[in-house]
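Every protein chain except one is present and positioned as in the full complex.
Our next item is chain A:
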Amino acid sequence: MANVRLSSIKKSFGKTDVLHGISLDVASGEFISLLGASGCGKTTLLRIVAGLESVTAGGVEIEGVDVTRLPPEKRDIAMMFQSYALLPHLSVSENVRFPLRMRGIGSREEQAEKVAAALETVQLDHLADRRPRQLSGGQQQRVALARAIVSRPKVLLLDEPLSNLDARLREDMQVELIEIHQRLGLTTIFVTHDQEEALSLSDRIVLLNGGKIEQEGTPAEIYSQPETGFASNFIGSANLLPAEIIDGETGPVAKFSDGQTLQLALEVSARGPVTIALRQEDLSLDANGDGPKAKVRTRVFLGARNRYVLGLAGEPLRALTANDVEFSAGQSVGLSIDPQRIRVLPR
């Protein structure tokens, strides 16, 4: 049974349409990510589920009950904010107890037990009496997480909770989020602009673009079979190149505007003008390779890898290589790629 059901949600702020009819079912216990660039409406959609924003049209159901017109406090949800929104005048344990107190869940003793358990889950039981401003960003974030899970809400809403943390902490928190989700099995809606975060955390990803669902599917599906140029560019930041598919001697080939060709998989049936999506990590560069030639523009050293920006048929092309592969600017290198890994998208 669907735990959360959104049916053709529309939202406008004044004359600006932010959401253009979004329908989505979230299964019970599912971890779903709303992924998109800033301004795509993902946070607005989350706030609509929370009840902090009204809908212009459409409806929200939680466990089969229509909650579209209910205020946030009447919906059994918990939300974790990007800024954490801890109450500065309350201690850590009072912050975590707040939802239990306001919703009248359990006796005082039961509440204290639940607070202790929640703080233990996020490994902060030793800081229970501190004030939020005495904690580091990572600790504040854990308090916010403890506060969100303590009441075991029907739906857990996370609004870019990891974006204010540094890279190292963010990785730790991702692991922790996965573990907590596995342990508690809360239906979770997670908003992020970070495709890696979405890929590593979610059961299902909903890719939003311009207030519409661009594509939805499991992380593996979204990653390996992007259906649109936007999807393939946003997930894995693939290179998008205009090309024309013609029949070559060895099956279909993509012909670029400068006349160079790239071998495609035999089963590609499309012909004519298309967009070719080449993922940067799938490209390999070889000074003496026989594939299409591209000119090296710049190299960005990333530590574990090198990123090269090349020029192919006047279009910029990014490629990730091992960190010991070195080319100089202006050098011409051959591109090769497994034909199976090339996505052909309608133009």
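In this text, contacts are C-beta pairs under 8 Å (C-beta built on N, C-alpha and C of every residue); 3 or more make two chains touch, one makes a residue touch a chain; residues count from 1.
By definition in this document, contacts and distances are computed from a predicted model.
Participant: Mind telling me which option in "ATP-dependent DNA helicase RecQ", "ABC transporter permease", "NADH-quinone oxidoreductase subunit K" or "Phosphocarrier protein HPr" is what UniProt lists for the chain we can't see?
Facilitator: "ABC transporter permease"
Participant: May I ask which residue of A:87, A:302 or A:322 touches the chain that does not appear here?
Facilitator: A:87
Participant: Of the residues listed, A:37, A:102, A:220 or A:329, which one is in contact with the missing chain?
Facilitator: Going through A:37, A:102, A:220 or A:329 one by one, A:102 is the residue touching the chain not shown.
Participant: May I ask which residue of A:4, A:18, A:55 or A:77 touches the chain that does not appear here?
Facilitator: Missing-chain contact among the listed residues: A:77.
Participant: Just to verify: which one of A:11, A:42, A:147 or A:204 makes contact with the chain not shown?
Facilitator: A:147
Participant: What does the interface between chain A and the hidden chain look like in terms of residue numbers?
Facilitator: Chain A touches the chain not shown through residues 50-52, 71-73, 77-79, 81, 83, 85, 87-89, 98-99, 102-103, 131, 133-134, 147, 151, 157.
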